[in-house]
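Excerpt of the complex: some chains, original placement.
Chain naming follows the written order as A and B, and within any one chain the residues start at number 1.
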Amino acid sequence: MVTPLVAPDELDLPGLERLIEHILAGGVHGLFILGTTGEAPSLSHRLRHEFVERVCTQVNGRVPVLVGITDTSFVESLNVAQRAADVGADALVLASPYYFLAGQPELLEYLQHLVPQVSLPVLLYNMPNRPTAVFEPDIVKAAADIPGVVGLKDSSTNMMYFRLLQSVMEDRPDFSLLMGPETLLAETVLLGGHGGVCGGANLLPRLYVDLYEAAAAKDLPTVETLHRKVVQINATLYRVGRFASSFLKGLKCALSCLDICSDFVAEPFHRFREPEREIIRRTVNELGITKDGLADLK
Amino acid sequence: MVTPLVAPDELDLPGLERLIEHILAGGVHGLFILGTTGEAPSLSHRLRHEFVERVCTQVNGRVPVLVGITDTSFVESLNVAQRAADVGADALVLASPYYFLAGQPELLEYLQHLVPQVSLPVLLYNMPNRPTAVFEPDIVKAAADIPGVVGLKDSSTNMMYFRLLQSVMEDRPDFSLLMGPETLLAETVLLGGHGGVCGGANLLPRLYVDLYEAAAAKDLPTVETLHRKVVQINATLYRVGRFASSFLKGLKCALSCLDICSDFVAEPFHRFREPEREIIRRTVNELGITKDGLADLK
């Protein structure tokens, strides 16, 4: 889930309420907040804490809420984890710290120290495209033995890594393997992965739920139709502008075009200026994206 | 296809003959020689030329032969391309030059200069894990307009790149999109890719042909069974030893365990020594790998 903002340290409160209801109306199975798409590292800790509380209050148990606690500071990770537990969140999501890159044995020790100090289950988060250390398969295998570690979300885009991980974890069917990039949701679930964490579900929650369910049901024709839509969105809506931030800016801009929430983006990025916004507006129309889903899928 | 060697500059001739017949007996749709698995960059140009000629002579038109011509030297690429045409090969495979990394516009110009000077069709080869420049989707789109460029093999392991490429090339169904890593063959073909170039087919050609055909036929239960075997091979046979060369060494060692060809590996690598060879031998047995295919699939 994105973090709707109106200023560097201020939430877009009406937007946040609309966004949560919009996503839940689409039938998602859970909410992941304070991840990369949620711009967590760009937010003050004060705002992160406020955000966790507001989301949990509004969701009120309708779906599980997963809270990202990744931070360069062990103590700040614990602080967010404590707040999450206090306000009724259901699980935590943890990538390796991203300033000092730990060696693999150091990374395992880090998990062995941190996880026992939090009270909620922990989902690991593999993000090698970001400046965090990858969780190598053997380290995941070892980490899965720490009580409280329940799965891993992989955003590496490296499917060989994911397939290898499935093989290494074959004897642990209870360990959830989730996919980050939404263009890889279909193949993940078709071949034994457990689900996905799709940024695009901020905009079109039903599309991703339907795709997941079709893949889980091995309904290949439906998968192909919906997968093609997802890739098309990625190839257009998320590729405006020339920086790595185009996904985030495009997604928030599209949400704003649909009057769901503000497109304010925290530093070091900025919302799209008018020329890019015009391209996004046109693309939203061409793709048939509405608050109620994709026009031609209804 | 691997390149069977008995010395740094000498082919394993009986092994080469056995290997070709072994692979063709498995029903493959073509042979790709002088790629990364073929150790092309490690071989002298004299040996590369000899090898192309011997392979084409023995295959004798039974399946198409694709010849890797990637080189740091434009002139040497043309030389191999000429030899390939002279001895009856069917197509060429070309990655970007890998010492001086060309910018994307330079890369397009490079293709525009080279492709018209060769007489065989050219398959592009995207290999960002190797020190070659990636072909960005927009450059592939432009390169596809050069007469003679017929497709692209992607070995990046980045499925997001591949799915994006499919979307960008949607209006060019004649442009072949092939997958390098064999663990990604199943999902590639299930969701619209055209095929794969599988190193493991040196060892178990029928397994990869069967997997391709099941995926093309959308026979999901068979795909799942065969895909699991492929991943298992990757998670065991190719992961002995601690260097990036473990795939190549493991594959050649397994071929040698089956008495198909020599396990000599060209510098800067070396064949496995006895401890690793013993692990490979045991793994081959445990996986049920025989000259006739996987024991438990028969």
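By definition in this document, contacts are C-beta pairs under 8 Å (C-beta built on N, C-alpha and C of every residue); 3 or more make two chains touch, one makes a residue touch a chain.
Just so you know, these numbers come straight off a predicted model, no measurement behind them.
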| item | value |
| --- | --- |
| Full complex, copies of the single sequence (shown: 2) | 4 |
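Criterion: only the chains that are shown with their structure count from here on.
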| item | value |
| --- | --- |
| Angle, in degrees to the nearest 5, of the Cα rotation that carries chain A onto chain B | 180 |
| Interface residues, chain B side, partner chain A - complex | 157-161, 163-164, 166-168, 181, 183-184, 186-187, 190-192, 218, 220, 223-224, 227-228, 231-232, 234-235 |
